[in-house]
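Working notes, beginning with the structure itself.
Let's turn to chain A:
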Amino acid sequence: METEYSQFNILNKQTTKCGIEKITVDKCCFKKFISHLKNSAEFEANILYSVMACDTSDCIELNYNLFSEKLNRYLIITVLTDRNNPVCDTVTDLYKSAAFDEREIFDMFGVFFEGHKNLTRLLMPNSSVGNPLLKDYNFQKERSVHYETDL
Partner candidate 1 sequence: MSILLKPIDTIYNWARANSLTPLIFAASCCSSEILSLSAYDNNNIICFDNDVTLGNPRNADLLIVAGAITHKNAPVLLRLYEQMPEQKYVIAMGSCACSGGVFRHNSYTVLGGADKIIPVDIYLTGCPPEPRALQKAISKLKDKIMAETISMRTKYLDSHTTDFVLSENQEILNSVNKQREE
Partner candidate 2 sequence: MEFYLGKMILSLNLQDYFTFVVLYTAEFLIILFFLLISAFSADYAEKYIFSLLKKKNLSARLNVCNSLKILANSFKLFFKEIIVPDKSVKIAFFLAPAILLISVLFIYSLIPYNTDFCVNKADSGLVSLISLILLFSFGITLGGISSNSNFSILGAMRHCVQLISFSVPMILTFMGVAVLSSSLSFPQIVISQAKYDILSWYIFPSFLGFVVFFIISSAIVNRSPYNFSNAKSELADGYKTEYSGVNLAIINLSEFSLFFIINMISVILFFGGFLSPFGVYVADWFSAGSFYYIILTVEQMFWLFAKTIFLIFFTLLIQTAFPRLKPVNLASFSWKYLIPVSIINILIVCVIKIVFGGFYV
């Protein structure tokens, strides 16, 4: 597996406690890597379970949980984005289910997905300020009420 994927600039590879492979890929080639996983016969990743973001102290970590329905294999692809200017490629053209996930991450973490057709806030009102799930979100400061005109 390692020889085949060497072209994709894999940064780190580990197995988590519950036995799931976790591959950290460089930001520039992660989309190529995912589309390779989706189409290759070795790992037919036909379901994108969910996209999870996590705010570590120095970067925002995006976890793409892939699942192969035929081979019953589970894989996590991790991408690290810059915390000050979080930008990432969208995967909505590969998996349609990513649309809401990416909107949610844009809402909660402020990660900007390039190529997403409708990147607006999903859960919070459009007029709200700040990204609540970031660790340095200030409750008191940004808690003021903003009402939308369009219900």
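Basis for inclusion: all candidates are chains of the complex that A comes from, given by their letters.
The criterion applied here is as follows: a residue touches a chain if its C-beta (ideal position, glycine included) is under 8 Å from a C-beta of that chain, and two chains touch if they have at least 3 such contacts; residues count from 1.
Keep in mind the model is a prediction, meaning the values are calculated, not measured.
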Pick from 1 or 2, the complex member that touches chain A: 1
Candidate 1 partner contacts - residues on chain A that touch it in the complex: 123-125, 128, 132, 137, 139, 142-149, 151
